[in-house]
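Only one protein chain is missing from this complex, and each of the others stays in its spot.
Labels run A, B and C following the written order; every chain starts at residue 1.
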Amino acid sequence: MTERKQTLNVAMIGHGFIGRVHSNAFHQVGHFFDIPYKLHLKVVCGRDRTKLDAMASQWGWEGTETDWRAVISRPDIQIVDIAAPNVLHAPIALAAAQAGKIVLCEKPLAMSLEEAEAMAKAVDGLPNLVWFNYRRVPAIAFARALINEGRTGQTFHYRSTYLHQSGTDPARASGWRFKRSEAGSGAMGDLLSHSVDLGFHLNGAITELMAMTHTFVPEREVDDAVMFLARFTNGSIGTFEASRFAVGCRNRNTFEIHGSRGMLRFNMENMNQLEFYDATEAPNLQGTRNLMITGPDHPYSSNFWKPGHIIGYEHTFIATLGDFFGALARHEGFHPDFEDAVLVQRALSAVERSAVSRSWVSLK
Amino acid sequence: MTERKQTLNVAMIGHGFIGRVHSNAFHQVGHFFDIPYKLHLKVVCGRDRTKLDAMASQWGWEGTETDWRAVISRPDIQIVDIAAPNVLHAPIALAAAQAGKIVLCEKPLAMSLEEAEAMAKAVDGLPNLVWFNYRRVPAIAFARALINEGRTGQTFHYRSTYLHQSGTDPARASGWRFKRSEAGSGAMGDLLSHSVDLGFHLNGAITELMAMTHTFVPEREVDDAVMFLARFTNGSIGTFEASRFAVGCRNRNTFEIHGSRGMLRFNMENMNQLEFYDATEAPNLQGTRNLMITGPDHPYSSNFWKPGHIIGYEHTFIATLGDFFGALARHEGFHPDFEDAVLVQRALSAVERSAVSRSWVSLK
Amino acid sequence: MTERKQTLNVAMIGHGFIGRVHSNAFHQVGHFFDIPYKLHLKVVCGRDRTKLDAMASQWGWEGTETDWRAVISRPDIQIVDIAAPNVLHAPIALAAAQAGKIVLCEKPLAMSLEEAEAMAKAVDGLPNLVWFNYRRVPAIAFARALINEGRTGQTFHYRSTYLHQSGTDPARASGWRFKRSEAGSGAMGDLLSHSVDLGFHLNGAITELMAMTHTFVPEREVDDAVMFLARFTNGSIGTFEASRFAVGCRNRNTFEIHGSRGMLRFNMENMNQLEFYDATEAPNLQGTRNLMITGPDHPYSSNFWKPGHIIGYEHTFIATLGDFFGALARHEGFHPDFEDAVLVQRALSAVERSAVSRSWVSLK
Partner (left out) sequence: MTERKQTLNVAMIGHGFIGRVHSNAFHQVGHFFDIPYKLHLKVVCGRDRTKLDAMASQWGWEGTETDWRAVISRPDIQIVDIAAPNVLHAPIALAAAQAGKIVLCEKPLAMSLEEAEAMAKAVDGLPNLVWFNYRRVPAIAFARALINEGRTGQTFHYRSTYLHQSGTDPARASGWRFKRSEAGSGAMGDLLSHSVDLGFHLNGAITELMAMTHTFVPEREVDDAVMFLARFTNGSIGTFEASRFAVGCRNRNTFEIHGSRGMLRFNMENMNQLEFYDATEAPNLQGTRNLMITGPDHPYSSNFWKPGHIIGYEHTFIATLGDFFGALARHEGFHPDFEDAVLVQRALSAVERSAVSRSWVSLK
């Protein structure tokens, strides 16, 4: 059966932590998803030749390149995957779109709303994806299904936190993620972008928001923490908080939803679990149910292992690719795409303006 | 309305930790339960005059006494409550029964099965109670209700642990609870007796068992730990374990039940919660539900506070008294009584014989 | 020893749920705390004669009264305890102060900041207390001790939620708590006042805040939910959220603190536990520790039961009285008093103004 598959050559720009995660996903997607493509890890591109070679060797990239423009001009490349610092997302994406490639891009999509809009315009008509990988956490996909089935009813409250402690560690706080010129923002683009995308995905659009940001280290260029209050168009209200100073938390990406018919609660640190409270049960049997989202009848459970056998962080990237290539084969659109990321960028822009102006900002 | 209540004078033998717990229950039962009796804390009896006076003063006992025989002979006493070391249970209970008193006794009822049987015979016809207080934990009462309604189906497994670390602390290990002549046994009578009573209460009789005991401190007279495998008459199988050497556990009294239709899990350290897994739900909605057993529609929730407002250890004693005096007023039997405690004592006797003989012992 | 105790006669205005809780505390404080007073439950006052009589009988109040002014004028009363609807707090407290009584008052202290200030002025020089009972949850008292010892270091984040679902239940939403004229506000006075007091108690003063309120039921007079962002004077930032529409939550009163040296997490639904993350441990041994705050060496553990034996909601009221009367005997001030409650009321006032003006409000 392999011979009937179309080969797609992938070029990846970036070779850090997230580059390894993407490499893994390119290798693994065909093992877990039945897609009519064979992905070939053609070339990985980066600036540090030594690290690049080691990475290419470990992760099975056929070749390496230090100039991303050279990569994009290669006619043998069908897919350009952007895993480089934020400042490079726009130039690479625009060039890749110009060259007619399939474009995959890490979040946050851009350094500004204007950049994001230009990028979305550029990839219009080309298959594209933004790595808001958490949508493919099985528990989150199942939460969305429950919401869409009406199992939580009318939403009253949406509560989101994304808590890291990475900012307090001087050793980890010196990279590009802490430089405004390369990252654009701090916790906002890095963490809050994920939270906002999930908020939209699970609870719809935000009407207006009121934000604040804070930088605990005086000389630091970017925000260490960002928080906002929100009104959603569905009538619910919400809080969002993202921080790199949340000591005690490694990757505590959470949401809670209270609706007229039930509650949902999720924490990425226990990503195979979803808490569900069914308020339509008999009162004395109402309780927070710990659902293990590993099957049966859970999203992606037929792709991975047996019920009770958990998956990890990397599988959210694999599932993202699985769905992306499935959609590609069926000539369907895929989400989250650049347009979805523009919505997130618009919200982040509103967050920034609100924090500066110390006032509510409308998103309508 | 108070004037219509009948006054019952209580004499309590013993004034240690558990004596304080009983005192509290005598004071509080009328606040939380509508019973037609007014309990008067008439006399408390103990050997240490100084401690006894302090205790009487703090807990509102009208008088004190150092000779328990003198207490029992008093005609103004209607209720004798035995909160003394195990070795005294039988002589006091027999005397109190002889004097026609209502007899309440701490667990384990006796030092031996023979003693227990004699005591049960003696109190025959008299209202009596054994302080297996855990039956009145609201979560346990609710677990029993779910089992009786068939919500867990046919039981497959019963798993019980009662884990303390008190035995490893030399400061706490010198009291009467560690002397064979006063306590009869160690973890067995102190902890396992509770577990066995709950096992019978929730899962019925045991057919046969295979036990072992262990004493970690060579010079110690009583068992530090006891474990047994069991076959229940309902066809299920079980494990029981009680220990005073379970470092990390203060009062971890747990049970788990797996049945054809569901699972129940309880831990006394979170006594207001009961975990319930409903295996009749749709497969993708099956999960362990954390029920907060504080109402509505939970046992004793109308007696204590509002839903979400938890109760503590002492309330199990109050509820025991509430039910006891309710039954007394209605001229009904009450459980757990001395007969129930004889069943527990029979099981403990089998445990001891099994541990010594290293063989299965039948309980039929 | 009892004879040496001074008798203090208590009058309580109000006989609902919280009146039962106070009654219990008056009865129990002497059992658990060594105080040189004997509290006598002299008279309970309320408007519904039938319910009042039943309450007095059940909880051992010597007499009843339907006119609170008559109660206050009685010379045989030393303590006036206000457990009536919010609108009555000020008139009763002012009259009681005028009469020179010891005044205890439920939260929120007043209907407005002005009222609160007048009340605080009136009780100046008289022993007084506001029932912010959660300060005496042993786990919260221990959290404060850890903070004060520097175990959490410089605070970065303070996160508070107080989540109820009571507002969604029409049967429970018709009482005085939902009427502006009697309650003043909704979730704000009822729930958020507790959260703000704890915030001050644990993390110090707030510099400025930005709030929003929301009422989900159009015809309802008071706020169903209230949220705010805050800057504390210690340099940390925080979020507060209180709601009666948090389906799935009965009494989820929580806080989380992230500091440079550690994290603390508390949830009233598991009030005997405190989560502590010590960031000064070796990296591979850092984890969220579940401390069972039942002793040894925990606040109030010598007052109640043995380690591992949990207490409940009511004990926070008992401990409040225990500390209050201890301070009274030592001629010391007690907190939280009316002045502390004025600070809370000032914050609530700022919350209201911020929500209306949709802008940041300074608390300096």
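Methods note: a residue touches a chain if its C-beta (ideal position, glycine included) is under 8 Å from a C-beta of that chain, and two chains touch if they have at least 3 such contacts.
Please read these numbers as outputs of a predicted model, since none were measured by experiment.
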| Selected from B:116, B:198 or B:249 as touching the chain missing from the view | B:249
| query | Out of A:48, A:67, A:114 or A:269, which is the one that touches the chain we can't see? | reply | A:269
| query | Tell me, which residues in chain C touch the chain that this view leaves out? | reply | 142, 276, 282-292, 295-298
| field | Absent-chain interface as seen on chain A, which is shown | value | 1-2, 17, 21, 23-24, 27-28, 30-31, 34, 53-54, 57-60, 164, 249-252, 269-272, 292, 294, 304-315
| request: Extract the touching residues of chain B with respect to the undisplayed chain. | output: 156-157, 159, 161, 163, 165, 168, 210, 212, 214, 216, 225, 227-229, 231, 235, 237, 239, 241, 243, 245-249, 258-263, 265, 277, 279, 286, 288, 358-360
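The working rule: only the chains that are shown with their structure count from here on.
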| message | Please identify the chain lying most centrally, where each chain is represented by the average of its Cα atoms. | response | C
| Shared interface numbering between chain B and chain A [over half = same, under half = different] | same
| query | Which one of the chains is farthest from chain B, going by Cα centres? | reply | A
| field | Rounded Å distance, chain B centre to chain C centre (Cα mean) | value | 35
| message | What's the distance between the Cα centroids of chain A and chain C, rounded to whole Å? | response | 42
| said: As a quick test, compute the distance in whole Å between the mean CA positions of chain A and chain B. | reply: 54
| task | Indicate the residues of chain A shared as contacts by at least two other chains. | result | 286, 288
